[in-house]
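All protein chains but one are shown at their positions in the complex.
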Amino acid sequence: MADAFLNIQSVKKDYGATTVVQDFNLGVEAGEFVSFLGPSGCGKTTVLRIVAGFETPSAGAIMVGGRDVTNLKPNQRNIGMVFQAYALFPNLTVAQNIGFGLKVAGVPKAEANARVAEMLDIIRLPEFGGRYPYQLSGGQQQRVALARALAPKPKLLLLDEPLSALDAKVRVSLREEIRSIQKKLGITTVFVTHDQEEALSISDRIVVMYGGKAEQIGTPFEIYNRPATRFVANFVGTLNVLEGTVTDAAAGKVRVGESEIVLKQPLSDAKAGATLSLALRPEAISLGRRPGHDSSLSGLISDVSFLGSVIRIRVDLGKNAISLDTFNSPATPPPTVGDKAVVNFAASDLLVLAV
Amino acid sequence: MTDISASDFSRQSAPRVEARRTRLPTQWLGVAPFFIFALMFLILPTAYLVLGAFQNDRGEFTMENIAALSQPSILAAYWISIKVSVASAILGALAGLAIAIAIVRGGLPGWVRSATMTFSGVASNFAGVPLAFAFLATLGRLGLVTVLLNSVFGFNIYSTGFNILSFWGLTLTYLYFQIPLMVVIITPAIDGLKREWGEAAATLGATQFQYWRMVVIPVIWPSFLGTVILLFANAFGAIATAYALTGSSLNIVPILLYAQIRGDVLHNPHLGYALAFGMIFITGLANVVYIWFRMRSERWLK
Partner (left out) sequence: MKAGRTWAWLTFAAGTAYFFIPLIATLEFSMRMRRGIYSFDAYQVVLGDVRFQQTFGYSVLVSIFTILLGVLIVVPAAYWIRLKMPYLRPVVEFITLLPLIIPAIVIVFGYIRMYGSNSPLPFLATARGTDLLLIIGYATLALPYMYRAVDTGLRTIDVRTLTEAAQILGAGWATIIARIILPNVLIAVLSGAFLTFAIVIGEFTMASLLNRPAFGPYLQNIGANRAYEPAALAVIAFAITWGCMSVIQVLSRFAPKSANQPN
């Protein structure tokens, strides 16, 4: 995509004999919010640091706004960055921290002060200008860090797991605040996280990474409902995996336990008798009959967890076991362990996982 | 302890109170030796001297001993002590800071840092008489460096007026334990300079120089200054090295006090107390300032 604002082209990074990032390609549109999602060690932070300029790629290039920045030092790239550990300068007040980039650039005092006040309003901490970082909570510090990164009006905003060090509640409110500020300012943003709920809730697109490679790039809906690989299916959301045997490849018939399931697609590259893994999201399964749910399997309820608004039920299906979620209903008590159960789903919701 | 109102538990509460009463003496027994020792052999002797500084032979309260400290010879002694301590503190602090920065941020291999820290731990304790011998063997008239400089470069340092048995010689010798002390104390502070600060500053457009000027130096400054003062106090109280090196030729306060204790050279025992009090006052003040600086810098770096 030659017209993308941020272009990461064929970037590769080796540390000695280990390849940490392999042939990474991504084009980010102007104003887009893209998340890098993956477990620790998958290379997502490395790619981010290459974009920022703290690491040099072993191969490939970084283009920002049509300009090749690969060989530029970090302080020449006009990029804003927010770190996991906040990294506020402890000897400067909140206002001085936010104004740091402006001071370095030589912006006149009056203009800088106006900009700092503007940023303090945007992060909703207008009275905090004179405080020091050690007087702020984690969430407040991170908001100041965000304001500091955005004050010099950078072309690109990078966030390296900014919410990982915060409490759960603060994490949720702060990610929404980050997203709304980003939308208001329209700044191109790359967000690194290992928390899939974070990535799903605020991104325009997600890059799921594993082992230094991009496993899938797509919108949250695509990533969740049409995972391209087994890893993506497993990593994003919970997944029930059913082991079955192919009985009729052309007709798409698979034997799971005692029942036979008819898939809506023929299994072209499978032979009769081959084992297959079928995956199903918990929300796609129901205990009672639902319109559209044309397939069923029977078993015994082995565990019921009352999680508040959601009741998680575990059903034993012989060799397989699945977990399904149903909403709490104040009038109906949850099922009992040991009851017989029939689980229903639509065959078209089944994902055939690459073995 | 919350109130348990159930009747079954009330039976247990009575013996529990008694047990707590007998437990009290044990913990105080454990710490008593420490406090008695400190009192008898640290606090009281010092207090004795301090009181003595303000008394005359008849036991009356007087300030004349303190006033007598303003004798030219005594003032000269204090002045030399202060000069040597300040010189070795500042030079030692700067050199120690440079070394600490080199081993922490210099990009040197890992063994450099651990070797330096280990050596610094040893060297900061290698003071006293052997240190004087070592420097005499190095820069004395027949010392290795003196001889080498003379034979290889034809440069006789003694011809320039340098003498190891002098103010600068003593300062140079003191650096041998001042620099390691600085390295040991300031390295954790340099460690505390988070890498992310430098990266954040870079993304905000700052050059290395700007980052150092606007962030690093202000953050390190309290620790640095505080440690300079600690080094000052350290040098001020030292005597053995000076005694072994310069004998009584360089009349620093500890040497004067030593002579006074040995043989009342000042012809006034209470003046000795005043000398000691002057020493405690200066080193005590220095340490208070050091602690204040340390608390300030620790508050920031929470």
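Observations on the structure shown:
Every chain is named by a letter (A and B) in the order it is written, and numbering of its residues begins at 1.
Everything that follows uses one rule, which is that a residue touches a chain if its C-beta (ideal position, glycine included) is under 8 Å from a C-beta of that chain, and two chains touch if they have at least 3 such contacts.
Please read these numbers as outputs of a predicted model, since none were measured by experiment.
Although it is left out of the displayed model, the omitted chain contacts the following shown chains in the full complex: B. When the whole complex is considered, the residue among B:116, B:227 or B:297 that touches the unshown chain is B:116. Taking the whole complex into account, chain B touches the unshown chain at residues 26-27, 30-31, 33-35, 37-38, 41-46, 48-49, 52, 95, 98-99, 101-103, 105-108, 112, 116, 118-119, 121-123, 125-138, 142-145, 175-176, 179-180, 233, 236-240, 243-244, 247, 254, 257-258, 261-262, 272-273, 276, 279-280, 283-284, 287.
Heads up, the rule we're going with is that only the chains that are shown with their structure count from here on.
With centres set at the average Cα position, the gap from chain A to chain B is 54 Å. Interface residues of chain A, counted against chain B in their complex, comprise 52-54, 73-81, 83, 85, 87, 89-92, 100-101, 103-105, 132, 134, 145, 148-149, 152, 154, 158.
Of all residues in chain B, those touching chain A in their complex are 194, 196-197, 199-207, 210, 214-215, 218-219, 299-302.
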